[in-house]
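What you see is the complex with one protein chain gone and the rest in place.
Chain nomenclature is as follows: A and B, assigned in order of appearance, with residue numbering initiated at 1 for each chain independently.
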Amino acid sequence: MKLDHILHGGDYNPEQWLDRPDILEKDITYMKEAGINTVTLGVFSWAVLEPSEGEYNFQWLEDIINRLYENGISTILATPSGARPKWMADKYPEVLRVRQDRQRNLFGGRHNHCYTSPVYREKVAMIDEHLAKRFANHPAILMWHISNEFGGDCHCPLCQEAFRQWLKDKYETIDRLNQCWCTTFWSHIYQSFDQIESPSLVGESAVHGLNLDWKRFVSEKTAEFVRHEIAALRQGGAKQPTTVNLMYDFEGLNYDKLAECVDVISWDSYPVWHKGADIVPALDNGLQHDYMRSLKNQPYLLMESCPSGTNWHGISKLKRPGLLTAASLQAIAHGSDSVLYFQIRQSRGSSEKFHGAVIDHYGGDDTRVFREVKYIGESLKKLSEVAGSEVCAKAAIIYDTENRWAMEDSQGPRNDGLHYHENLMKMYTALKRQGINVDIISESKSLEKYSLVLAPMLYMFRENMEERIEAYVRKGGCFVLGHWSGITDEWDRCYLGGTPYGLMDVFGLRRSETDALYEYEHNSLIPEGGSMFQNEYSCSTICDLLQVKDAQVLMKYGKEFYAGIPAVTKKLYGQGQAYYIGTDAQQEFYDVLCEKLVHELGIERAVSGDIPKDVEVCTRSLGQTEYVFVQNYRNSDMDIRGMELNGELLYGKSKETLHAYETIVLKQKK
Amino acid sequence: MKLDHILHGGDYNPEQWLDRPDILEKDITYMKEAGINTVTLGVFSWAVLEPSEGEYNFQWLEDIINRLYENGISTILATPSGARPKWMADKYPEVLRVRQDRQRNLFGGRHNHCYTSPVYREKVAMIDEHLAKRFANHPAILMWHISNEFGGDCHCPLCQEAFRQWLKDKYETIDRLNQCWCTTFWSHIYQSFDQIESPSLVGESAVHGLNLDWKRFVSEKTAEFVRHEIAALRQGGAKQPTTVNLMYDFEGLNYDKLAECVDVISWDSYPVWHKGADIVPALDNGLQHDYMRSLKNQPYLLMESCPSGTNWHGISKLKRPGLLTAASLQAIAHGSDSVLYFQIRQSRGSSEKFHGAVIDHYGGDDTRVFREVKYIGESLKKLSEVAGSEVCAKAAIIYDTENRWAMEDSQGPRNDGLHYHENLMKMYTALKRQGINVDIISESKSLEKYSLVLAPMLYMFRENMEERIEAYVRKGGCFVLGHWSGITDEWDRCYLGGTPYGLMDVFGLRRSETDALYEYEHNSLIPEGGSMFQNEYSCSTICDLLQVKDAQVLMKYGKEFYAGIPAVTKKLYGQGQAYYIGTDAQQEFYDVLCEKLVHELGIERAVSGDIPKDVEVCTRSLGQTEYVFVQNYRNSDMDIRGMELNGELLYGKSKETLHAYETIVLKQKK
Partner (left out) sequence: MKLDHILHGGDYNPEQWLDRPDILEKDITYMKEAGINTVTLGVFSWAVLEPSEGEYNFQWLEDIINRLYENGISTILATPSGARPKWMADKYPEVLRVRQDRQRNLFGGRHNHCYTSPVYREKVAMIDEHLAKRFANHPAILMWHISNEFGGDCHCPLCQEAFRQWLKDKYETIDRLNQCWCTTFWSHIYQSFDQIESPSLVGESAVHGLNLDWKRFVSEKTAEFVRHEIAALRQGGAKQPTTVNLMYDFEGLNYDKLAECVDVISWDSYPVWHKGADIVPALDNGLQHDYMRSLKNQPYLLMESCPSGTNWHGISKLKRPGLLTAASLQAIAHGSDSVLYFQIRQSRGSSEKFHGAVIDHYGGDDTRVFREVKYIGESLKKLSEVAGSEVCAKAAIIYDTENRWAMEDSQGPRNDGLHYHENLMKMYTALKRQGINVDIISESKSLEKYSLVLAPMLYMFRENMEERIEAYVRKGGCFVLGHWSGITDEWDRCYLGGTPYGLMDVFGLRRSETDALYEYEHNSLIPEGGSMFQNEYSCSTICDLLQVKDAQVLMKYGKEFYAGIPAVTKKLYGQGQAYYIGTDAQQEFYDVLCEKLVHELGIERAVSGDIPKDVEVCTRSLGQTEYVFVQNYRNSDMDIRGMELNGELLYGKSKETLHAYETIVLKQKK
């Protein structure tokens, strides 16, 4: 999908207002006023689209699509499988999920279908195909939005049977499965695949191989369900691109599996702003943007975002003036070709009635929120040429969902919290403070194109990770490996013979022991003479004790019985460099490390001077043109002359001062 | 029921001591010594009254009633339906409740019957009627106490069916129900009433209309059960008044529905004393007293209170000397015609064995607690003439259980806590610091008789609330509306077109947005020139941003992006005044507001001078006689000369000094 403009709009539920044609008409007027060019229709509309079994009612939808299209507004059309009608649950209980404790859910909520159920698959295929037949050739239809925010698992007998078959296909013999899952422990050996049951808190919950394979099965089964829906659309004649909307920091599914099924990635972003310095959620959100973009390494869509307070947050804070614009433009800066909201008109009732919307219950366009949405619409028009441009990153961080599953499911070394996300954020923050783009990639992705790769807590190696890291470094790459890495294989079996597995030569060391620290504890990192570090730093959480063979020791521990034992090392290996950071250091350590590496590796920065702490810099490229986004996340003016910005101002007014939450976009030739 | 003396006594369980006639005799001696004139018998006695199906065993009860009566002690006789015998649960499992997850309870605990079950209703009616036949004409029987502390819900098939019928009667068509419940959201549309299931955490929990109607159904079904019991008593010939004992701050039922069924309100009071300043629980308890009294606007009963440590509190603190007397007289001050304890003799075993009692396991009358109970008995005799007098309040606060259900069930704006109770307490405290009586009324009650009405967080309007507020102000009333008010209708559907719904003209403003604050955050209120306020106050939790049309702005916000936006307003409307308080201000703000309004509206105060902070003042009236209760909740002496007290001392010794926890009662002509 190649867009020549930026999508602006969001979820719209006219089926809630069919008895108020006046409101539907007013909505269109408002949308045009706000520069809205796209809506998402049909999410959760099944009960209206098929009010009783086999009785399809699409006319209202066609009328709306037409009316919107006449007014210059395109439609992303959703399949309705995210929630099902009551009649279906009553007639076919198998469509409802069974929980891990083996109780079948009653009807209610959403996102609770069994993805294995043949009945549900049949019903979904039928309505999807009918929708495609009716709308595939409609010029308003921009793309297809498959269901909504997939997640969760089902433990029904159909899923149990499918899981057993999946395992049989994977392992062929039960002996092989027993070996991989280490079932000899606690006498959990299986004699046949028929004996296997999904993990449960009232049954088996501590066989990590079983837990991992169950999560893999759920991810693949969900992806199969997505492909099933897409096939039905294609069967109905749909030719438009497809997407699924993904979620923030969601570890329930391996998103790589969903990314393979669809043409375009999209996601739903709901940061918690105004709780301390806003640069913190900005960077956290930025990492998610980069993760989503890296899934397919192409422009993606911001599918949902909240124009005002988010009602399911603990505290629904209003967004300060300018923040919504900043968050919207951050999406563009990171590679999104859209700014879409949930939702255009606030619902009158039910659980999301206080979720922020472009048009609220008051119903006027004379609101602070509406005015800012309109301003964003104008901004996006000014940035039209950015649509379709790419994000090039020379640095990457490995974040792998399966690694997280394994590490967090294991017992030890720190059941009170591994602080994986925090450690990841420290590395990401350090790179972003250099003003460079960063890809966030899984272990499945190639490392070849990067000058610098960082891997925090790469506990589980899969897909020959160790060989690929070795080759990457040997051929000239710079690899930074964090603590608690290279411990287990893809079944969470510990490697024997020393860790980081397969890389002891590359890094010139062995992890001899690993200590865990209480929340109130710290150790210190003391620089060695001749090291790239001059200062002491504190570290916490987890400390690997390193037994160095032929690496350069950069820092040693300063306290505890392991004072003097190496903590941070560097080794030149082949054409490249291998760094090992044996602990969870304070932010400034990573800042210095990344500054030096970016400089030394000659990774090009978008700005040449110093970047203030509350500023984020991103770039997008189109051929030889580079768009530099500079955003101020401080709620006050900021002098940015120190950044030595080049290029012309495509958006914004000054290269000298950024107002509170202001963004400027510069255009320059590379 | 018109009493000529104050009831003193409490729950008594002689069935636990039938094998110890010596103890039963001693109890009577002790009761007489302590001035006890009333006991409650029969609560939870079913297994002794009907040891096997159809075999009634009432003789022991008659013997006790007689023996007590011979000694001047009357009986409040309870129906035994609060707990059932094991044989009944075994033979008729339908009498046991089904939980929201659809599991039927096993036998055990108490208060867990199905209120719909025909079998349970039949069994209850039979024993109630038998009890009435035996005791209706006994002169000792003062009143009937229906069951015990009603609460909880049942999700059994019988209740499901009854709920569907209740909905059918209410809505007539399923379309009407769908519209009221906004079921289009997430495809939850029903096609027929037969499809409806009660709310469940394993099913539907977020359709607010369903949740609200379920709670209404439960309240009405419980009330129906109460009426069923009363009818059985009347059938058996009982002519005495009836009561149910209600609970502190209980939101499981709409108590208005229970209040309609019975002749007299009674409640069970268990404050947590001695955790910081005692005036805090005293006022909190005072509000509950006022709420209970206002249910029927007539004298009520303190049915249970604890003579010593309350064993189900987290920390069972002993009551300091004088505190039990203070708490007992507080009940009288607020309109109770009784001081009743749970319990007279401590049980030897089971879960309440360490609950404070008049006679403890030691069994003597030479205890600190017994001596204080005896002192209370003497005090109540001195106050006999107060029995039957009324409490007249010119100020009221609207506290509505259904409003609370709706507001707390909704998501947003502050899922981490709306602080409704705290905000309510601030308004109540401010009024009580003026020494005036306060009614606590639901939205169903008339406003006409009050000079001043305050409504904290009146989120949901029902029963034409907006019209009744408008009329009240137009005709000369003073109405103070708190923040987050007038948002939804009785199905929790948001009002369209601006809020506070129907009152934007009356208050001269519109709530444009609402911000929520973290616990650590505060905003400030800055007084406008010409306002009744001179000082700045802090505010927190929730801030409405007001768009003022023609109100007088009294205070504006001092911080955040909405600094300078109106927060507190006043408008003269018709003959009256309409105040809007857009945020949760600090206590002192409400103190100043109430002081000025009480003064301006000419609401008569029982004392003319300043009331010290740790003192509570209440009045009761009998014709032209006014009884003024002045209570010191500080654990030290207090100079009270600043209050300028009039009238003669009916109780107590000095108008100049109050000792720790001391009460005085003055008698004066109005």
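Quick notes on this one:
Here, contacts are C-beta pairs under 8 Å (C-beta built on N, C-alpha and C of every residue); 3 or more make two chains touch, one makes a residue touch a chain.
From a predicted model like this one, the values you see are computed outputs, not experimental measurements.
Which of B:118, B:363, B:564 or B:609 touches the hidden chain is settled by the complete complex: it is B:363.
The chain not shown here is touched by just one of B:12, B:30 or B:44, and that residue is B:44. Touch with the chain that is not drawn comes from one residue among A:71, A:195 or A:636, which is A:195. Along chain A, the points of touch with the absent chain fall at residues 101-102, 179, 181-191, 195, 197, 200, 202-209, 410-416, 491-499, 510, 512-518, 545, 560-561. For chain B, the residues touching the absent chain in the complete assembly are 13, 15-16, 19, 44-48, 51-52, 80, 83-87, 90, 99, 103, 105-110, 275, 308-309, 311-318, 320-321, 346-355, 361-363, 367-369.
One rule holds in what follows: only the chains that are shown with their structure count from here on.
If you average the CA atoms of chain A and of chain B, the two centres end up 49 Å from each other.
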